[in-house]
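Structure first, commentary second.
The other protein chains are all here in position, but one chain of the complex has been omitted.
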Amino acid sequence: VRPPILAIVGPGDGATTDDLRRAESLGELAAREGWVVLNGGVASGVMDAASRGARAAGGLVIGILPTADPGSASPHVTVPLITDMGQARNNIIVLSADAVAVCGMSPGTAVESALAIRHARPIVFVAAEGATRTFHERLAGNRPAYFVESPADAIEQLRRLFGQRA
Amino acid sequence: VRPPILAIVGPGDGATTDDLRRAESLGELAAREGWVVLNGGVASGVMDAASRGARAAGGLVIGILPTADPGSASPHVTVPLITDMGQARNNIIVLSADAVAVCGMSPGTAVESALAIRHARPIVFVAAEGATRTFHERLAGNRPAYFVESPADAIEQLRRLFGQRA
Amino acid sequence: VRPPILAIVGPGDGATTDDLRRAESLGELAAREGWVVLNGGVASGVMDAASRGARAAGGLVIGILPTADPGSASPHVTVPLITDMGQARNNIIVLSADAVAVCGMSPGTAVESALAIRHARPIVFVAAEGATRTFHERLAGNRPAYFVESPADAIEQLRRLFGQRA
Partner (left out) sequence: VRPPILAIVGPGDGATTDDLRRAESLGELAAREGWVVLNGGVASGVMDAASRGARAAGGLVIGILPTADPGSASPHVTVPLITDMGQARNNIIVLSADAVAVCGMSPGTAVESALAIRHARPIVFVAAEGATRTFHERLAGNRPAYFVESPADAIEQLRRLFGQRA
């Protein structure tokens, strides 16, 4: 039996303090539940925060780096993988995940949320509001998209989808 | 001097009659202006319509196919290129284009519009309304995103950006 | 009816004078036969020479660039496409080609010749000798691999495979 994989995505540059706090908390809670945490691997923003949280809880963190530079990896990533394929690596993150959680919004994050909906991967938006929420609700249609208030609520939603112990 | 490249993107499945009409018209107008038309290459929806329009005007159409199947190409594509990399091929479409035009919306289209904004490629949305427009306006921030009513208006916008004869 | 596509591959750096002469000649002869010429697009070595030859004969040249830098394209490429996926772009070159011709050898070239054999694309080695020839003969087994002396012989082989006018 393999551990399930949760992609935690969000802004690299331009993440808000709330985005970072939520991503770190979600990384920690997810690792405690037994999820492998997957993300874009870079030492900035939501990627870095989610990795830090997951590692603090003893979790396994896999980072899918966009460039050929191994030095770009967050120190909190357990296994950095080097793609050298820029934003095309977002498709690997989403396809490899059993579920995707979104903390914050940016152009790169929007690529990942659209890919998750495109591939019908269950996606949980944490604290998304306004046009971001409305747009993605309509984009998802009947595909599995959830909108929650907090990291704890995101974990609760994942439990409903994947069982008590992920 | 190379011809400029216009990516015309939109839904493959689920395109509306209006999406298809606009895509075909835009393909035709763009080819007349001297643009090479680039898209996802498949024989369905907006890709097929834009290719048909461009070829009817004598244009060059390059299709970046997602699968390894050459038979998936629209008959209106001049040169189909085979990526076998699924939705990751969207990044090639956007990076290779001097500008991106969007007719309609779907999860795959949202990947392409987010990539265009991520890479700061000028993007022209044709007849986008409501949350789709509001979300992308905010996502773009200071990056070049335009919202127009019709294919003719899209060409007018491209002329303002790239000159009278593209 | 679409024009057939010939990928002409070989060393970027470190090409010999003979490699460059053969690539330019092959590009010219192939374009005269009606082949679209496809390659890695960069302004160096065999890629640049094959593109120059094909354009001198009025051909269409498509270059699949490895980086995100449009300025890296050979001036002889008609349509440069930007992948930003490094050596992974070699798979697109080979999959998109109806046949592959090899002028010279280097690590990057060996990636492309192995991919061509992996995908059973007809491959024509021009002036390959010694271990390069022996290794690829064995690697190909029953898959279509041809070893010829000159660009003219390569065209002759392509005619046998694809008909008089390619």
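Which chain is which? They are A, B and C, in the order written, and residues in each are numbered from 1.
The rule is short, and it goes like this: a contact is a pair of C-beta atoms (placed from the backbone, for glycine too) under 8 Å apart; a residue touches a chain by one contact, two chains touch by 3 or more.
For clarity, every value in this text was computed on a predicted model and none was experimentally measured.
The chain not shown here is in contact, across the full complex, with A, B, C.
From the options A:I8, A:A30, A:I92 or A:A110, the residue with contact to the unseen chain in the full assembly is A:I92. Residue in contact with the omitted chain (choice from A:D48, A:D84 or A:E112): A:D84. Touch with the hidden chain on the side of subunit A covers residues 2-3, 5, 36, 60, 62, 64, 68, 78-85, 91-92, 95-96. Mapped onto subunit B, contacts with the missing chain fall at residues 68, 83-88.
Where subunit C meets the missing chain, the touching residues are 85-89, 91-92, 105-108, 110-111, 114-115, 117-119, 130-132, 134-135, 138-140, 143.
Heads up, the rule we're going with is that only the chains that are shown with their structure count from here on.
Contact topology of the protein chains: fully connected, every pair of chains touching. Over half of the residue numbers at the interface between copies subunit B and subunit C are found on both sides, making the touching surfaces mostly the same. The chain occupying the central position, as judged from C-alpha centroids, is B.
The centroid of the Cα atoms in subunit B and the matching centroid in subunit C are 29 Å apart.
In subunit C, the positions touching at least two other chains are 68, 83-85.
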